[in-house]
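Structure incoming, see below.
For this view, one protein chain was removed and the others were kept in their places.
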Amino acid sequence: MAAQTIDPIHQFQVHEYFSLPDMGGMSFAFTNSALFMLAAVFLITFTLVAGTARRALVPGRLQSVTELWYEFIEKMVHQVLGHEGMKFFPLVFSLFSFVLMANFLGMMPYFFTVTSHVIITATLAVMVILIVLAVGIYKHGLHFFKLFVPSGVPIFILPFISLIEVISFLSRPVSLGLRLFGNMLAGHIVLKVFSGFVALMVASGGIGYFGAIFPLGMAVALTALEFLVAFLQAFVFAILTCVYLNDALHPGH
Amino acid sequence: MSNMATTTETTATTEAEGGHGSAFPPLDASTFPSQLLWLAIAFGLLYILMSRVALPRVAAVLEARRGRISGDLARAKALRDETQAVIADYEAKIAEARKQASGIAQGARDTVTAQIDSERAAIEQKLAKQVADAEARITASKQKALADITSVAETAAQDIVASLTGGKVSAADAAKAVADAAKG
Partner (left out) sequence: MDAEAAKLIGAGIACIGMGGAGIGVGTIFGNYLTGALRNPAAAPAQFTNALIGAALAEGLGIFSLVVALLLLFVK
């Protein structure tokens, strides 16, 4: 019975709201995942547009949030990529905002966490790496692959270094996607487990009724930590995107 | 016991809805196509909305603020420059007026001094003339008196000699004797 009451995986279930016609043997459907993705897009756009609606010289609360949000990413992109990297600003801003909003929406009770599905995070990560490759090859041609051949390395260990560099480059999308996925998944599972302890102890009655305060406190503290992690992972995703793009723009370093 | 009833209900719905077969939803490949499709739609929409609509708006607001601030600063600087120019102008005028005033005062002083000097010179000249006249008159009277004294002394010498010796002394001798005596 206990094993059934704490079902930490149930929250990641994808529900179908209505299905779309199959294409190429794959079934497409409008799911809760799709709903929360669109909700995140809507919330981001709404906040930014509503925040700038009044175009006040002295910003109000919403406008301050909008401007802080904008300038935070702008500063980050400018710091890592320099002035020529500002054309990637919309991309980095979209990635950061999408991940951040998806994480924060997922923190609401009963809400679905889009970023806790490996397909979403892996797709975003692979997209970033493909953009890095495309930009690098477009800007530097074959010189881009000097990224894997560091200068000043003795010739007899160069193959090993190059191999390591290639592996490290190929592991980037894996680590980028899995980090976000793992953090979100683990955080939500741990939250669910501690909340489940509360429910179990209260249900058992007696001492457990009062002892439930401990897992409850733990759940509250973990919620705060998860909000921090939700922000931090979005930030890390965005800044690693910047760092990888920097490799594409300046492969010599 | 109502608690238990709800949990059984939840698990029941879970089993009913989790019809995909896999126990671990994040790795359930049957949901991948629809998730990918909606991710592409959502992220593409977000990127277009951000790059076309939202970010230019925020940038415009920030740019307007920066422009306004730098404009205000420039206007403040212009106003300050203007004020300083007015102050400099005012000070120049004050200095000029002061110079003019001091010139007028100097002129008046010079005129008065010149007048005083000329008047004083005239009076002094007049006085000097009077003094000179007086001195001339005194000298004349003195010489006249001296001449009178000589003639009186000669006459007196002739008379004294005549009364003492009964002899006669010529006027020339008497005059010679008086002159010697006056000299000695």
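Letters A and B mark the chains in the order given here, with residues in each chain numbered from 1 onward.
Heads up, the rule we're going with is that a contact is a pair of C-beta atoms (placed from the backbone, for glycine too) under 8 Å apart; a residue touches a chain by one contact, two chains touch by 3 or more.
Because the structure is predicted, anything quoted here is derived from the model rather than measured.
The missing chain, though absent from the display, is touched by one residue of A:135, A:185 or A:248; that residue is A:185. Summary of contacts with the chain left out: across A:64, A:175 or A:204, the touching residue is A:175. Annotation for chain A: contacts to the undisplayed chain at residues 9, 76, 79, 175, 178-179, 181-183, 185-186, 189, 232-233, 235-236, 239-240, 243. Against the chain not displayed here, chain B makes contact via residues 22-24, 27.
Assume only the chains that are shown with their structure count from here on.
With centres set at the average Cα position, the gap from chain A to chain B is 69 Å. Touching chain A in their complex are the following residues of chain B: 3-4, 7-8, 10-11, 14, 17-18, 20, 23-28, 30-39, 41-43, 45-47, 49-51, 53-55, 57-62, 64-65, 68. Those residues of chain A that touch chain B in the shared complex are 1, 4-5, 7, 9-10, 12-16, 20, 26-31, 33-34, 37-38, 40-41, 44-45, 48-49, 51-52, 55, 57, 63, 66-67, 70-71, 89-91, 93-94, 97-98, 116-120, 123-124, 181, 185, 199, 203.
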